[in-house]
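Heads up, the thing below is written out as structure tokens.
Every protein chain of the complex appears in place save one, which is left out.
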Amino acid sequence: MRILIDKKGKKYLTREEDLHTNLGYIKKEDIQTSSNGQIIKTHMGYEFTVIKPNLNDYIELMERKCSIILPKDIGIIVANTSLGCGQRVVEAGTGSGATALYFANIVGSTGGVYSYELREDFAEIARKNISEFGQENVEVKCKDINDGIDESEVDLIFLDLPKPWDVVESAAKSLKIAGYLAAYNPYIEQVFTLHKVLKKFGFSNLKSVECILREIEVKAKGTRPKTRMVGHTGYLTFARFL
Amino acid sequence: MRILIDKKGKKYLTREEDLHTNLGYIKKEDIQTSSNGQIIKTHMGYEFTVIKPNLNDYIELMERKCSIILPKDIGIIVANTSLGCGQRVVEAGTGSGATALYFANIVGSTGGVYSYELREDFAEIARKNISEFGQENVEVKCKDINDGIDESEVDLIFLDLPKPWDVVESAAKSLKIAGYLAAYNPYIEQVFTLHKVLKKFGFSNLKSVECILREIEVKAKGTRPKTRMVGHTGYLTFARFL
Amino acid sequence: MRILIDKKGKKYLTREEDLHTNLGYIKKEDIQTSSNGQIIKTHMGYEFTVIKPNLNDYIELMERKCSIILPKDIGIIVANTSLGCGQRVVEAGTGSGATALYFANIVGSTGGVYSYELREDFAEIARKNISEFGQENVEVKCKDINDGIDESEVDLIFLDLPKPWDVVESAAKSLKIAGYLAAYNPYIEQVFTLHKVLKKFGFSNLKSVECILREIEVKAKGTRPKTRMVGHTGYLTFARFL
Partner (left out) sequence: MRILIDKKGKKYLTREEDLHTNLGYIKKEDIQTSSNGQIIKTHMGYEFTVIKPNLNDYIELMERKCSIILPKDIGIIVANTSLGCGQRVVEAGTGSGATALYFANIVGSTGGVYSYELREDFAEIARKNISEFGQENVEVKCKDINDGIDESEVDLIFLDLPKPWDVVESAAKSLKIAGYLAAYNPYIEQVFTLHKVLKKFGFSNLKSVECILREIEVKAKGTRPKTRMVGHTGYLTFARFL
């Protein structure tokens, strides 16, 4: 798997196949024998840079059946829970596997990600994506997390579900002492209910935030925040089993 | 090293010593023989929970001589550069070592963090903090990064310096193909200059953002964003050596 | 009534009295005979500029017994309801009279502001403030607005009350066709309930917003949003009787 990038920055993901673009084609042999960062030309003479995709490249181009959590929110989760190499993460639902890939990239082969997904079609795509990117430390389970969490001594349980509160009681059993529960919810009503249930089951250090990311345009004619921006994705709630 | 947490959530870092608080004292023997999550009482009968500190606990309580980069900004850096287990990071300046600790926690023992700090006193504190937390994959160098970067094939170079543009040329030599340069700068003028120099030295995918984090108060009398918030920390600029 | 401003921009409100500051004193005769913008000196030789206060100057310095609505929120109310000269406004509660003064300054002598306040002590201070500033088009009523609104054919009803929904039914009777109800509420739960009741009583064009105002520091060493900012004051809800 390689990414080819044209002069304008457009990226093309190639597998074992020729690349056909409106700037011409490149044969798969030429792609496969190219080194990382090499520039190769289409039959029409346009230059493309070949790179091995990193995680963000891959997530940008992989197959998706549902919306994914944005890097800004993933980043806040990682930093607030001090997620690191070697940790164990449970998450639900898997969706297209983007969040699992982010977590897996961080916890590495000495850690693990256990991802619950109700829908078989989503689980299938997620498994394909994770395997294609070459991440071996993720287990996608087509299973309702409300039926119980199989793992124990978990560092982080991340819930991207409509009713995360239903999982709080079993989360308390699976988390390490002082481990984190994190949840992503679009609606403020979900935040209220989750807080109430988290308190009931003895979680502490409850905190809910939203991250507003402003992109800055730096151009010759001047510098300014972008005209349009994402106004809201979801609230992030954190609690510690403590 | 243990953290003791009182009923109100206040944390106390203890090393090889008795804990003295205005709720009474606890002997070091009692602390050292306690298990993770155990509740022990002061001589006045107040309960404290003993835990092994995670990275966020430790950074909150460790010695600092200068302000540190907030988790919100660390998170955005990690997610935007897809930092993960096994990667190699160069950073400057070290400060109290908080950023180095975050990066080291993620890259793990198969990766490494090389942190440049001009001031000997800051380097000393950072080394002490990093060593006390038990992170072995960080090398703090008391050295001007403007004199050259010793490392090569680096995944991420992170610059928290007043003039990050001075390092761009040598960053280009040390980064892997498609590796990231990230910079943290309080002033917008620094962002302009950095963009100009990044373009000059062939970096691509330039992006500058700022992260506004709003904390939500969820109380019995109602829910609302907090009255006071951090208005600005720094702009984060990202570029790829590509 | 005059304002004296020292070289550092500090403002002093003077009535029929000498001004005593730690930069020296100025006699009331010298203040009273000075023209707008004139510079006069204290007995210690420090210069003060004398001006007739405008509304913002006055509100900054007047007596207050409770927090006031910030200009940012007043501005959003004015612009969203196209408040203008000659209009009639009902508001509750009066508080210290700041909002009434803003509205009165805009509607002028051909319009009017009718302000309801439950607490006699607040009403007294508000009346004193409004009268001292010389605004003659405000009537402060020490009366519960829940007992009914005396005015009819009103352009705008503004509610800064814990339970604005209790006033919606009578607001519908007092407003002009297509007139506005606006409410200021700190908690999001208040916004839900208000929307529900507004719909029940036939209001349309419901809209709730919050205004985040970022102040920019422009200094020799660089430009940046201020480090600390107001994170939240209140949600503003608008509806039209239509």
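Lettered A, B and C in written order, each chain numbered from 1.
Just so we're on the same page, a contact is a pair of C-beta atoms (placed from the backbone, for glycine too) under 8 Å apart; a residue touches a chain by one contact, two chains touch by 3 or more.
This one's a predicted model, so the numbers in the text were calculated from it and none came from an experiment.
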item: Candidate in contact with the missing chain, chosen from C:Asn56, C:Ser131, C:Ser152 or C:Thr227; value: C:Asn56
item: Residue of C:Leu4, C:Ile74, C:Val89 or C:Ala183 touching the missing chain in the full complex; value: C:Ile74
item: Residue ranges of subunit A at the interface with the undisplayed chain; value: 186-190, 210, 214-215, 221-233
item: In subunit C, positions touching the absent partner; value: 5, 9, 36-37, 49, 51-52, 54-56, 71-72, 74-86, 102, 105-111, 177-178, 188, 191-192, 195, 204-216, 218, 223, 235, 242
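Everything that follows uses one rule, which is that only the chains that are shown with their structure count from here on.
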item: From subunit C, the most remote chain by mean C-alpha position; value: A
item: Separation of subunit A from subunit C, taking each centre as the mean of its C-alpha atoms, in whole Å; value: 47
item: Gap in Å, rounded to a whole number, between the CA centres of subunit B and subunit A; value: 22
item: Residues within subunit C bordering two or more other chains; value: 188
